[in-house]
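Missing here: one protein chain of the complex. Every other protein chain is in place.
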Amino acid sequence: MLSGRFFRPLIAAWLVSLAPTLSAATTLAAVASDFTKPMNEIAIEFQKATGHEAKLSFGSSGKAFAQIQSGAPFDVYLSASEKYPLELEKSGHAVPDSHFIYAIGKLVLWSATPDYVDGQGEILKTGTFKHIALADPSHAPYGVVAEQVMESLGVLDKLRPLFVMGENISQTYQFVSTGNAELGFVGLAQVIDVNSGKIGSGSGWIIPDNLHSPFRQMAVLLRTGAENPAALALVDFLKSPTALAIIEKYGFGLPK
Amino acid sequence: MLNASDLGALYLTFKVASIATLLLLLLGTPLAWWLARTRSHWKGVINAVVALPLVLPPTVLGFYLLVLMGPAGVVGKFTSSLGFGTLPFTFTGLIVASVLYSLPFVVQPLQAAFTSIGEQPLEAAATLRAGPLDTFFSVVVPLAKPGFLTAGILGFTHTVGEFGVVLMVGGNIPDRTRVVSVQIYNHVEALEYTQAHWLAGILVLFSFSVLLVLYTVLKTQPVAHPLK
Partner (left out) sequence: MTTLLARFRLDYGDFKLDVDLKLPGTGITVLFGHSGSGKTTLLRCIAGLQHAPQGLLEINGQRWQDSEHGLFLPTYKRPLGYVFQEANLFPHLTVRGNLHYGLKRIKQNSGTVKLEQAVELLGIGHLLERLPGNLSGGERQRVAIARALALNPDILLMDEPLASLDFKRKQEILPFLSRLHQQLDIPVLYVTHSQQEVAQLADTLVIMEDGRALASGPLAETQSRLDVPLAQEREAATVWQVSVTEHETDYHLTRVEFAGGSLSLPAVDTTVGTALRVQIYARDVSIALEAPTATSILNVLPATVTGIADGRDSQSIIRLQVGDQALLAHITRKSALLLGLQIGMAVYVQIKGTSLLN
């Protein structure tokens, strides 16, 4: 049995930890997994600035979409695409006209091997690799954009037999980082070194925006969060200069 | 209802499950036999290793297989040195992953069946001029038949139902490594719910029928009992 002597400090600690949340509110956000790193930092700044706490659930945008449709208790939804938030507004799960672009995704053709990928992406035309990794275009926004890039370069049909597809962008990164795929299309946030602002390891080509349609990542306020002051504050905070600086630092473009 | 890629996934799934089950029985039988008979200190360790896939999340197992079988991994270096290249994203890799993932589902029923046979029939066979291998096929296999059926069916259905590992190791390549479970997942992610329902329905119906056979029909069969 635990003695009272042991218990009392625990209870005290719990009460203390409870104190700030009594005055502030908590919100639960579903966040696309490519936005993991910046969002963790934004949540810390958010709490410092507003006193509210943002709890984060990372995962594939499609999964979160299905969960929200089935009544998951998320207040805010940061999707990796525009499709799902607009769909949720239409279906009534989100607050009408609450959607906004919070970041522009940047794609990188990356390899774990240094000097493998050149600065122009010529390797896509000349390379003799066996596998090229990308997120599954059937549902992952990064995959859709990656296909557009290959199409623009005229190598899509040639490369299609070499595709290995990750369920999401994180898995795609694992395929490439373990060397099982010689190269692949990943998010800039995954490979950027935040101190230098350059690709941290291996070699990569940051793909110019003109090779694909704009990769806009959209957020939306959900019905469950409509009355939650913390949710409303988080939506505002995502547009604040503090948040935008963090977003840019991790290699995302800023909404115009 | 089902498109060509759904059918491809179904066909691939049954091909993978059939080959994996065959290999599982070939590998699992001697392993289970050893585990059932040994008094070695290693028994506990090997038992635990075999059971690991039961506890490890499939994506975790898949990730480590990806690392191990990749160009920098121990297994990957070995297969490359043999001239097979690396295994992830190949049919062979899928089989290897499936075999590892389903191993406890084959080894454990076999081990239980072998253990329940006990020492006596083996000794009887030895006094009747049957050597060890002869004894195994003429006495152990028939007595452990329910165990083999259970192991085979569980191994097969579990391979059919696996998802996390194949997703990780397979790379979701149509007709090569995209099995039904991954295909269903893709449909769900792409919001193609009708397609997903059809495939999932087939999978559930199949698994249910097989398990029904296992738990009703086989139950009525004689099971290995202590000799009298």
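Residue numbering begins at 1 within each chain, and the chains themselves are lettered A and B in the order written.
Everything below uses one rule, namely that contacts are C-beta pairs under 8 Å (C-beta built on N, C-alpha and C of every residue); 3 or more make two chains touch, one makes a residue touch a chain.
Treat the numbers as computed from the prediction; the structure is a model and nothing was measured.
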item	value
Chains shown that the absent chain touches, full complex	B
Contact partner of the left-out chain, one of B:3, B:40 or B:120	B:120
Of B:10, B:94 or B:139, the residue in touch with the unshown chain	B:139
Touching residue (missing chain; options B:2, B:112 or B:130)	B:130
Residue ranges of chain B at the interface with the undisplayed chain	120-121, 123-132, 134-135, 138-139, 142-143, 222, 224-225, 227-228
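To be clear about the criterion, only the chains that are shown with their structure count from here on.
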item	value
Inter-chain centre distance, chain A versus chain B - centres from mean C-alpha coordinates, in Å	36
Interfacial residue positions of chain B with respect to chain A in the complex	63, 66-67, 69-73, 76, 85-86, 88-89, 167-168, 171-173, 185-186, 188-191
Residues of chain A defined as touching chain B within the complex	60, 62-63, 65-66, 130-131, 133, 136, 138-140, 163-167, 171, 174-175, 178-181
